[in-house]
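Take this structure, written in structure tokens, and hold onto it; I'll ask about it next.
Note that this complex is displayed minus one protein chain, with the remaining chains in position.
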Amino acid sequence: MLALAILNGCAALDHGILNAQGPVASHERHLLLLVSGILLFVWVPVVILVPLIAWHYRRSNTNDAYRPKWAFSWTLEGFIWIPPIGIVVLLAILLWPATQRDDPYTRRAGQGEPVRVQAIALNWKWVFIYPGEGVATVNQLAVPAGRPIHVSLTSGTVMQSLLLPQLAGQVYAMAGMRTRMNFAVDRPGIFRGENTQFSGEKFAQQKFPVISMTGPAYAAWLARARGTGRPLDQRAWAALSRQNTTGPQTFSAVPPKFFDHVIAATGGASHPHAGHRSAMRKAS
Amino acid sequence: MSEPSLQHAGINMGGTENRPDANAESGIFGFWIFLMSDAVIFALLFAIYGTALAATAGGPTPAREFKLDSALAETLLLLTSSLTIGLTVLAMKYDETRRAVLAWMGLTFVLGIAFLALEGHDLATMFADGAYPTRSAFLSAFFALVPLHGIHVLAGCVWMLVMAAQIGAYGFDARVRINVLRLSLFWHFLDVIWIAILSVVYLQAHLP
Amino acid sequence: MNDRRRETLTYLTGFMLALALTLAAFAAVHWPVASAGTTLAIILGLGLVQVVVQFRCFLHISLARSSRDDLLLVLFSTLIVTLMVSGTLVILFNLRERMM
């Protein structure tokens, strides 16, 4: 039973960072293992010392000296303060460049021409626009393996967070604002993407596959998408904006600057008059 | 203990006794802590105001809404009332006559009410001009910060009425003294907050 | 000089100083001599000085032993308030820059 549990457990871990499938995630996994290794020096002494000392100096053991007034030693103070400070300094030295490097805004991973994707969080689905290609998808993110993927995020509703556990960390998406995330996928395959920021009733279902393909397969996919003959028009957008869930969808065309329009419509700074109208409405 | 009299003006409870009253000391200190906690609230509202300055959403702007002349008048009123509340405390400490104390406190009260009237007039003008809190984040931040100070001033005025009644009923017993001291701290504190409002809200709106 | 006169003088000094500082701040805005940024710095500086004056003269916070507790409290509060306000401004302006 236990063995089975552990076996199955490893299966669970396959869905996460330990089974990293992209350069960003790999770097994060490497950092995780390194930091954990260092932190063992924090954990092990305590776990050994606490039971050992408590048991050795138990009341019934009269073999050892009892020094009720002993309460200070400079040597011990040194051991108590200095190594932990050292560890923190070491971790800080690791942390600084790692944070710069994995900054989701600037990190450039992968090779070749970047693929630009604009992600819009809705209740309870993700819309992905490919401005360069003029197509859009819902609840599936198709990407070419190996190439850098540059995502701009916003939300058409409450705040959400886009996490790709095996590929990259997460970043929030907020209405009226634009955040960014960069990642790449090592090889073709299907990986999970999800919203991790609670957003209401069907939040648990707000997951989607990231489909990584070879270059030719991606090109073929794009061609197929353009050929579906279903543009992301007013009606389609109205349907998406409704609070519900949906399966994967593909749109063959997207109005230009659609993403900027969404940002402006949800209170973004670039469109000051959008706000004015609702103020009038409120005042009247 | 060279200058116990300066500790908090008037903290010595007895007429001649020089030992600060232990009870009064913790009573005043506790009130100080409360004021500092309140100061954090104001500080955060200032910070929010700072982040919301540009968020006018196409609506009224600071420069248009804030009038320097009435801000100056309000400042002078409040500053003077800070002086008069101080003189109230000194009167309580040295004269111990109800008339002197009530006179100074009455003057402070009038100045406070005048301040409130002026501020109320300002806010009404803003409303008439379409600058109401639901208009934009900037105005929301303004209407959280400045009227909160006004509410404090109002509370101070009510407090003065209560203290006047107590002075009438009990003279200057230990609790009246300690509460007048607290009231004066509160009032001075509001003056300090107003200086910040003046600089951050009103003067900043009219930078060259 | 008796206690009462001294204390009255403290209040009056505080009042005059505060008045002067306030008028100076208004003047800095009304008859500008410097750029917006500098003027802002000037009025905030004047405001800060005035706060110190008021604390000293009206609220009787001083370096004297007898008000050491109050002083420490005020200084600690200043530290926390500075941390909170400056942190908030830095973070939110940085966020605005990166998101708008």
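Read from first to last, the chains carry the letters A, B and C; within each, the first residue is number 1.
The working rule: a contact is a pair of C-beta atoms (placed from the backbone, for glycine too) under 8 Å apart; a residue touches a chain by one contact, two chains touch by 3 or more.
The working rule: contacts and distances are computed from a predicted model.
For the chain that's not shown, choose its UniProt protein name out of "ABC transmembrane type-1 domain-containing protein", "Dihydroorotate dehydrogenase B (NAD(+)), electron transfer subunit", "ABC transporter permease" or "Cytochrome o ubiquinol oxidase subunit 1".
"Cytochrome o ubiquinol oxidase subunit 1"
What shown chains does the left-out chain touch?
Those shown chains that the absent chain touches are A, B, C.
For the chain left off this view, which of A:Val47, A:Ile190 or A:Ala239 is in contact with it?
A:Val47
Check the options A:Gln21, A:Gln118, A:Asn139 or A:Ser161 and report the residue that touches the missing chain.
Of all options in A:Gln21, A:Gln118, A:Asn139 or A:Ser161, contact with the hidden chain holds for A:Ser161.
Using the document's contact rule, name the residues of subunit B that touch the chain not shown here.
22, 25-27, 29-30, 33-34, 36-38, 40-41, 44-45, 48, 51-52, 55-57, 59, 133-138, 140-141, 143-144, 158, 162, 165-166, 169-170, 173, 175, 179
In terms of residues, what is the contact footprint of the unshown chain on subunit C?
On the side of subunit C, residues 69, 76-77, 80, 83-84, 87-88, 90-92, 94-95, 98-99 touch the unshown chain.
Tell me which stretches of subunit A touch the chain missing from the display.
4-5, 8-9, 11-18, 25, 27-28, 31-32, 35-36, 39, 42-43, 46-47, 49-51, 53-55, 57-59, 64-72, 76-77, 79-81, 84-85, 87-88, 91-92, 94-96, 98-106, 157-159, 161, 163, 165-166, 168-172, 174-177, 179-180, 192, 194-205, 207, 266-267, 274-275, 278-279, 282
Assume only the chains that are shown with their structure count from here on.
By the contact definition above, name the pair with the higher C-beta contact count: B-C or A-C.
Counting C-beta pairs in contact for B-C and A-C gives the edge to B-C.
Provide the C-alpha centroid distance between subunit A and subunit B, rounded to the nearest whole angstrom.
Roughly 48 Å separates the two chain centres.
Return the residues of subunit C touching two or more other chains; collapse runs of consecutive numbers into ranges.
Answer for subunit C, listing residues that touch two or more other chains: there are none.
Multi-chain contacts only, two chains or more: what residues does subunit B have there?
none
So in the complex, the part of subunit C that touches subunit A is made up of which residues?
98-100
Show me the residue ranges of subunit B that touch subunit C in the complex, using the header's touch definition.
So the residues of subunit B in touch with subunit C come to 1-9, 20, 29, 32-33, 36, 39-40, 43-44, 46-48, 50-51, 68, 72, 75-76, 79-80, 82-83, 86-87, 90, 93-94, 185, 188-189, 191-192, 195-196, 198-200, 203-204, 206-208.
Considering the complex alone, what residue numbers of subunit C touch subunit B?
Per the touch definition, subunit C meets subunit B at residues 3-4, 7-8, 10-12, 14-15, 18-19, 22, 25-26, 28-30, 32, 34-36, 39-40, 43-44, 46-47, 50-51, 54-55, 58-60, 62, 64-67, 69-70, 73-74, 77, 80-81, 84-85, 88-89, 92-93, 96.
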